[in-house]
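Handing you this structure, nothing more for now.
The other protein chains are all here in position, but one chain of the complex has been omitted.
Chains: A, B and C, in written order; residue numbering restarts at 1 for each.
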Amino acid sequence: MTGVVADNAQRDTVLDVSLVRKNFAGLVALDGVSLQLGRKEILGLIGPNGAGKSTLFNIIAGTLKPTSGTVTFRGRNITGLPPNRVCRLGIARTYQIPKPFLDMTVLENVYIAESFGSGRDSKVGTPAEICDLVGLKDKMHLEAGMLNVSGKKRLEVARALATSPDVLLLDEIAAGMSPTEGEWAVRFMEKMSQSYDLSIIWVEHVMRLLMKGVHRVVVLDHGVKIAEGRPEEVVNDEKVQQAYLGGKLS
Amino acid sequence: MPSVLPGALVAELFILGLMYGLLYGVLAMGLTIVFGVMKVVNVAHGDFVIIGSYLSYWAFVLAGINPILSLLLTIPFGFLLGALTYLGLIRRVQNSPELMSLFLTFGISTLIGGLLLFFYSPTQRAVPVALGSIEYGSLSIPVNISIAAAYAIAVAIALRFFFYRTYWGKAVRAVIDNRTSAILVGINPDMVSLKSFGIGIAIASSVGSIVMLLQSISPLSGPDFTLISFVIVVLGGLGNPPGALVGGVVLGVVESLSSLYVNAAMTPAIGFIIMVIVLILRPQGIMGSRG
Amino acid sequence: MNRSTRRAISTMAVVGIVIVLIIVVVAGIYIATLKPKSTPTGPSVITIGMTMPLSGTFASDGQMSLNGIKLWAQDVNASGGIPVKSLGKSLPVKLIYYDDGSSASTVATDYQTLVTQNVSFLIAPYSSPLTLAAAPIAEANHLLLLSHGGASDSIWAKGYKYVVGVLSPASQYMIPVIDMLANMNPKPTNLAFFFGQDPFSLSVMSSVEPYALSKGFKIVFNQTYQETATDFTSQLAQLQASGAQVLIGGAHFTDGETIMKNLQSLGIHLNLVSLLVAPDDPHFLSDLGSLANGVTVPSQWEPNLNFSQFSPYFGNITSGQQFYNRFMTAYGIAPNYEAAEAYATGLVLEKGIIDSGSLNSTVVRQQLATENFYTFYGHFQIDSTGKQIGHTMVVAQWQSGVKQTIWPSSVATATPLYPASLQMQQPSTLSYSGQGTTSLYVGGVASESYMLSQSTHAMLAVTPTSPDRE
Partner (left out) sequence: MLKGYLLVHKKNFVRDVVPWVGALVVLAFAPYFVSASLRSFLLFLLMWIALSQSFNIFTGLTGYVNFGFVAFYGLGGYGMTMTLLSLNIPIYAAMVIGGVISSLFAFAISWPTLRLRGAYFAIAMLSLAQALFVIFDNWNFVNSATGYTIPVKYYDPVLQYYYMLAVAAVTVLCLYVIMNSRLGLALKAIKQNEETAVSIGINATFYKAVAFGISAFFAGLAGGAATWTITIIDPPSAFDTTITLTAISMSMLGGLGTIAGPIIGAVILYSIEHYFGLTLPYLHLIVFGIIIIVVVLLIPQGIMGEIISRMKKSRRQEVGEEG
């Protein structure tokens, strides 16, 4: 199997996105984007609105099929697999606009994710423990619809963690959280990544926060990867500055 | 007996199908506008057609008014009825899930059917208006169907004018296109909904008047019209008024020409089968554009 | 958390109890309302049960039939009831009837209910499918089921012992029309068949097709249609192209009218049109006006028929005209053959009870097997399966606003209008032919209907086809 060979060769690459291209009715949303995610790595994915970040997430998660290019997860080609298969293989995601099961309690939300997510016991813990971890312990029995924005974002994270993922796709988790909560999120992700062998791709608009939390940054603009590297390098990149029109990055 | 040449027969069937299709299309336009603006599937559409038919029937019986003239009665009446139905009932479920409006209009349909049956009995009604046919060589084109087609074209032109030349028409188009943006540019969506529901029902009940020229009706015929409209609307794409016209013509012509090969008893299945195929292959309708 | 789940459980239990309570209460109310009805009426009244399609597809036919039977019951009771020898006295009749909404499943439910309500005899609902739905229940409960509006031959092909037909079966409907056409001058050669896709019409078609071929006719167009279809223009355009001279077909009411309207709008020239059921109804004239002219219909009965010279003759009503007038006075609308056959069904039952002297369905059924008599409706005689073999069909035709009997010539009141094609072609202008007849049903139901009398009505009423003319 070539997959096994690849796995041996690049033991540290968990997720490999290669030359992914996506057209929507003639519009190019992604134009040959490649990126690699290492084990226990937290990768920041940034770019102005319409850069193609969400499209890339949807392609990795299986919601969209790429026009061309491949997504390889731990040596296995997962391009075009349906989202439920992708999730069961070990890639979990959150939504930018939280999409919980509104009429279920927080605990039930997490429980469902745990029981369908990976098909094995969660490596993170029981549903109640996960609720505790993300700080929703006292709201466990509230219906998800009753949570505030911050609570819903925490629930997104809890639900994703409950599926026992190896790769976590975080979509603007800190947006809607207070600065203190944001700090917590950064520390939390750091901890999760280390304790549970979790690799993370993190899209965030609150740059200041993101720069603290991630090991590496990939910058997209108009569907093209324009920069990649350590946060401080990327911030000073000319093309990135241009893309953001006036250095909003600092 | 003068025997018509097969070529002429095909031509005649095509023309008949085309003219029926135009009427189908306009009937369905009422439904599709309502769906486009409000995302309400109006299951009671056909029952409003029957209300129009009864209005024309009584106008004829009591005052001897020709069904074509009674359009002057059914159009404003239909608009008023639609506006009132919107204000009293539809408005309350507009923001609920689609399911709820489906159920609500189903309730309205049952109620209208029940009321008509209760007051007028299930006996069929027809207006004894006899119109001949126009002969072109070996073609004979019925006058009543020609009138129906002419009316359909007139409505289509009037709607085109409304949609592209008037403020409210543009507002309706804007809401169909993108409700949120329409609200952002200052369009009052409730007013648009009110007017489009009124227009939808006015079209339905005016078609009811025209139908009196073509066939007998009874309080039980409503759902048949609803079903035909559904088929057409799906063919043309839900919420796409020009699509409805195209869908209607396609259905009319296919039904008419298929009668050469298929026993009449199978004809009603043709529309349904085409529709299911279209739904599977092109859920956005044969017109092809999404939204 | 425990507290809340426990509360939830008890609420679920409460809900369960509520359901049981609802069932019990509804059942209780039901029993309470039923008790008085189901107490044995004893021999003080003859109870006859039936359902009628008063809503749904067959509603207008059902209403006519119901009126016919109710009129019979009224007449019998006015004359002091039916003498029952075994009881030594006359008993009045009582009708129990429900609306079945033209639905076979409702028929099944309602007849199951009826058989528990001490009925002595059953009358079938109008139409073949509904009669077929009622038959097994009558059969299993050994109750006589008289069919007045179920003509499909299949009803008598299932080996039922308790189902008796009063009307001619479907296979007989179009036979006299073919006989008549064979005698026409010039004799047409090309026939078009266009029947409805339903058991009754298919039954008619399957017998007329071989018969027409045996008489040397050619069938140049042969299709069936859905009764619910709203338009037949494309089929009729092909019919025209096929060179057919005569159209034979139809199913029930609405479709028949639609065929006529479509024929007219296409300007099709035919020598004759003969449709099932629809043209017999007086609404056919009021709905279509002069367009009705020349259309023929195979009929079970016409007002101008007179059987009083035949014997044995039974019944208070001596002629079709008398029934016509009687019905007109009672309901304000002209009877069609559905009304007449329903009334005659009552007469057949009456005769069976009188002659057998019993209220036992089995005994009366045996009696009816031996009967051979005439009523205003015509001859009654059944074969061993219960199928009607005595009664014969006639052909009627609309002529200048009057429905005339045109075949067989022995009972004809007018000569056939043939070829009738000139009436099919209307001028291409708007013309109102005749005024609409409007019947306004008050209260909707099995109640009487009131007429807003119009000129058509008067035209229908004044059709003095006196019995002498026969």
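Quick note on the criterion: contacts are C-beta pairs under 8 Å (C-beta built on N, C-alpha and C of every residue); 3 or more make two chains touch, one makes a residue touch a chain.
Nothing here was measured: the structure is a model prediction, and the numbers come from that model.
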> Of the chains you can see, which ones touch the chain that is left out?
Replying inline: A, B, C
>> One chain isn't shown here. Among A:50, A:82 or A:179, which residue touches it?
In response: A:82
> Among B:18, B:100 or B:183, which residue is in touch with the absent chain?
Replying inline: B:100
> Which residue, C:95, C:137 or C:412, contacts the hidden chain when the whole complex is considered?
Replying inline: C:137
> If the missing chain were put back, which residues of chain B would it touch?
Replying inline: 35, 39, 41, 89, 92-93, 96, 98-100, 102-104, 106-115, 117-118, 223, 227, 230-231, 234, 238, 263, 265-266, 268-269, 271-273, 275-276, 279-280, 283
> List the chain A residues touching the unshown chain?
Replying inline: 61, 63, 82-85, 87-88, 92-93, 95, 99-104, 107-108, 111-113, 115-119, 127, 138-139, 141-143, 146, 159-160, 162-163
>> Touching the absent chain: which residues on chain C qualify?
In response: 1, 3-13, 15-20, 22-24, 26-27, 30-31, 34, 38, 54-55, 57, 98-99, 101, 103-110, 112-113, 115-117, 129, 132-133, 135-137, 139-140, 154, 158, 160, 197-199, 202, 226, 444-445
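Here, only the chains that are shown with their structure count from here on.
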>> Show me the overlap between the contact partners of chain A and those of chain B.
In response: none
> If every chain is reduced to the average of its C-alpha atoms, which one ends up farthest from chain C?
Replying inline: A
> Between chain A and chain B, what's the gap in Å when you average each chain's C-alpha atoms?
Replying inline: 49
> Just curious, how far off is chain C from chain A if you go by their C-alpha centres, in Å?
Replying inline: 73
> Mind pulling the chain A residues that touch 2 or more other chains?
Replying inline: none
>> Which residues of chain C touch chain B once you look at their complex with the stated criterion?
In response: 54-57, 59-60, 63, 190, 194, 197, 223-226, 228-235, 237-238, 240-241, 243-245, 253-254, 257-258, 261-262, 264-269, 283, 286-291, 425-436, 438-441, 444, 449, 454
> What does chain B use to touch chain C in their complex?
Replying inline: 1, 3-4, 6, 9, 12-13, 16-17, 20, 57, 60-61, 64, 66, 117-135, 140, 142-145, 214-216, 218, 220-221, 224, 255-257, 259-260, 263-265, 267-268
